[in-house]
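The complex is shown incomplete by one protein chain, all other protein chains being positioned as in the whole.
Moving on, here comes chain A:
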Amino acid sequence: MAAFSAVKIPPPQFTTVRSSSQRPGSSPAHFAHSPSAFNSISFGSAKSVRSRPLFAVSSDVVSSDKTKPASSSAFIVNCDMIWRSRLVHCLVVAVTREVALELYEDMVLGRAFEDMCAQMYYRGKMFGFVHLYNGQEAVSTGFIKLLNQSDKVVSTYRDHVHALSKGVPSREVMAELFGKATGCCRGQGGSMHMFSAAHNVLGGFAFIGEGIPVATGAAFSAKYHHEVLKQSKPEGLDVTLAFFGDGTCNNGQFFECLNMAQLWKLPIIFVVENNLWAIGMSHLRATSDPEIWKKGPAFGMPGVHVDGMDVLKVREVAQEAIARARRGEGPTLVECETYRFRGHSLADPDELRKPDEKAHYAARDPIIALKKYIIEHGLASESELKSIDKKIDDVVEDAVEFADSSPLPPRTQLLENVFADPKGFGIGPDGKYRCEDPLFTQGTAQV
C-alpha cells in the first residue's frame, strides 16, 4: 500500500499533540529531552519529574523545522516525518529482536483475532454487543507486554485484546465470545466481561468509567499488601493498568479516581485510549478541553500524551510510568492518541466519521509501521514475519474450532456462582430453595 504520502492534512476538527515548550513559563529542559528536535517521552531521571511534578510532557515529535504553531491550532505533523525522525531516535533506544518480534506477534494476534470475531459475528456465532479493537493494538501491546504476571489489567467493553495481551489463551476468549461453558468466564460474562484470575485481568466492564474505581482498588490493595501486610516484592509494587476511552474522561468516576490515586500515591496507570469518538460523539463536541493529558497535572500527577499508533513510543512511555508506579511514586495519566478502524461495535454503521480521517489513521497502522521498522533495522526478515502471521492465523483458527466444538452451558449452571458462599441462596439439588433446608445455616447447602 502507498504507506506514507507526504500530505499534510489540515482538518480543523482535531487537535494533535502538544509540547509543553509551547506554553509560556514552562521549561522543557526539565524533562531532559534531547536537544535534538525530536523527543520521545522522557521523564528523564526521577529527579526531574519530582522537581516539576505539575507539568505534562508531550511525547510527539516536534518537526525539525519548528513550524509547529502555538498549541491552540490544529496541526498534524506528517506521520512520515514522525517515523523518519523517530527512526534516528530509536536507534538510541534500541529494541532487541526478541522484543520486536514479541510486540509484532502480539499485535498481529490482536488484529487477527478481532477480524475473526467480525467474521464469526456475521455468521451468527456470537451475539450482542461486540466491540473490536482494530487499530488500537499498539496501546495494548505497548503497555501490557511490560507487565509481570502479578500486575493487574482493568479494561472496558473493548477488552478482547487486553485479555489476549495479558496472556489469556485465545481459545478461552473465543469460547467466551461464543457463549460456551469453556470460556474464561464459563460463558457467563461475554464480550464485555472478560475476567481471568490466573492472568490478573480484572474485567471487562460494560458501563464506562465503572472499571476505574475497581482498578484503583486493585492498586490500593497492592499498596496495602506492601505497607500493612508487609508482603513486599523485590521488583516493587504490583502495578495496575486501567484502560478506558476519551468518553470516559468526562465521567465523574474518572476524576474521583485521579484524585484518590494521587492522594495515596497508588501504583496505577490511567491509560486513555483516545480514539476521538464515543460511538457517534466526537471527542471535541463532548469535551470542553479536549487535551486529556492536562487533567493529570490538575490533580498533581504527570500527564503524558503519546502517539498511540506507534508501539515503540507507547512502550517507552509505559516503561517509565510503570517504573514510577513500582517505586511507589504514584500514578500517571497517559493519553494515547489512537484510532479504531472499525465502528464502535459491530452494530455501528459508522457513518459519522469522515473518510479522510479514516484514511489518515489507516496510513498509520501500527502493525505495518512496526513491520517496516523491523525490516529497515534488519531485526528480522520478511519471511520470518510472514511465518509469524501464519502461526497466528493457525492459533486463531484453532481457537474458533475449540469454541465451536465446546459445549454450551447446561441448565444447572444458571444459578451457580451467584454467590461465593451460597448458603441460603438459590435452588438446591432437590429443587427447593436452599433456605428451606434446616441445615442451610451450617453451610451444608453447597452448590
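Here is the rule we go by: a residue touches a chain if its C-beta (ideal position, glycine included) is under 8 Å from a C-beta of that chain, and two chains touch if they have at least 3 such contacts; residues count from 1.
One rule holds in what follows: contacts and distances are computed from a predicted model.
A.B. asks: Given the choices "Vacuolar protein-sorting-associated protein 33 homolog", "AP complex subunit sigma", "pyruvate dehydrogenase (acetyl-transferring)" or "Thioredoxin reductase", state the protein name listed in UniProt for the chain not shown.
C.D. replies: "pyruvate dehydrogenase (acetyl-transferring)"
A.B. asks: Quick one: say which of A:G142, A:G217 or A:G308 touches the chain that got left out.
C.D. replies: Selected residue, touching the omitted chain: A:G217.
A.B. asks: Tell me which of A:F195, A:Y361 or A:F402 is the one touching the absent chain.
C.D. replies: A:F195
A.B. asks: Can you name the residues of chain A that touch the chain not displayed here?
C.D. replies: Here the touching residues of chain A are 152, 154, 183-190, 193, 195-197, 202-207, 210, 212-225, 227-229, 252-253, 256-257, 259-260, 263-264, 416-421, 423-425, 433-438, 440-442.
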